[in-house]
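Here it is, the structure, as structure tokens.
We show some of the complex, not the whole, and keep each chain where it was.
Labels run A, B and C following the written order; every chain starts at residue 1.
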Amino acid sequence: MEELKKTVINFRNERDWGKFHNAKDLAISLNLEAGELLENFQWKSSEEATETKNQEIKEEIADVMIYLLLLCDKLDINLEDAVHSKLKMNAQKYPIDKSFGKNAKYNEL
Amino acid sequence: MEELKKTVINFRNERDWGKFHNAKDLAISLNLEAGELLENFQWKSSEEATETKNQEIKEEIADVMIYLLLLCDKLDINLEDAVHSKLKMNAQKYPIDKSFGKNAKYNEL
Amino acid sequence: MEELKKTVINFRNERDWGKFHNAKDLAISLNLEAGELLENFQWKSSEEATETKNQEIKEEIADVMIYLLLLCDKLDINLEDAVHSKLKMNAQKYPIDKSFGKNAKYNEL
């Protein structure tokens, strides 16, 4: 992950784009890329989209990841640590015995 | 990254949630989490949000990453490879000499 | 409003697009158009965007409204009634004396 982050940061620095990157606009960008990802599924079943838009979906997933790494750099967040912490919180909200095989929200379990 | 992905997939499997996870709904979830991330910046400057909502932002970033990994698992995408490929494409759309210090879109350079 | 809705529905029917319009995909479309609206504000202050992207913003606002009307038609929702009902609910969550001049969420008032 650290290697990947460095590559992304390097790409940004080579273009001197860091000066535009405040966290709020990066969060907006991340939303826009997530929207472009979703656009590939519009008016289609999940299977249909997966088959016909495979390459486009992969590219948009990459774009979301790029903005995620830029945001983590900006905010000095270790992404792996953040995921581990969040999974621990989720494990408390969704204990295995209560949530097994259910798609209900934690407050509806 | 592979370790992190395994932890996320394991969390999903322990709860038997894989059966709900079609790519279209995962893409929707990723959008909703990206929205929750952005919510922390609403009515605030970037600095203000970063200071007062630090922990919440970190948690939402983690949620976005979790759905990204679930989606990659579902679609059999290697996230690191996807980012490297996308950066190569971006490097062609945004050559260093043309895009240095500019925030214009590639078609406006 | 009824006249406007009829114009939008007529546009749809002339192209026989009603058959694609399930509520879930219309809700996705509405999100995508909202994203395109927001894109005009990316990397800009509110004032800068308003000045330089005025026409684009107006067009995206129209797109959001078009999908809103299509969704209301699909779900048999009277949009004006829906807004009036919601404002009544909001008035209870945000009593004037408690919320005057504050941008806090109702549960933080």
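We adopt the following convention: a contact is a pair of C-beta atoms (placed from the backbone, for glycine too) under 8 Å apart; a residue touches a chain by one contact, two chains touch by 3 or more.
Owing to the predicted nature of the structure, the values given are computational and were not obtained by experimental measurement.
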Per this structure file, total copies of the shared sequence (3 shown):
4
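Methods note: only the chains that are shown with their structure count from here on.
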Is the contact between chain A and chain B built from the same residue numbers on each copy (over half shared) or from different ones (under half shared)?
same
Based only on mean CA positions, could you tell me how far chain A sits from chain C in angstrom?
25
Determine the centre-to-centre distance between chain A and chain B, using the mean Cα coordinates as centres, and give it in whole Å.
2
Two or more partner chains touched - positions in chain C
28, 31, 43
Could you pull out which chain B residues touch chain A in their complex?
1, 4, 7-8, 11, 14-17, 19-20, 22-25, 27-28, 30-31, 34-35, 37-38, 40-41, 44-47, 49-50, 54, 57-59, 61-66, 68, 71-72, 75, 77, 79-80, 82-87, 89-91, 94, 96, 99-101, 103
So in the complex, the part of chain B that touches chain C is made up of which residues?
28, 31, 43, 103
Touching chain C in the complex, chain A uses residues 20, 25, 28-29, 31-32, 35-36, 38-39, 41-43
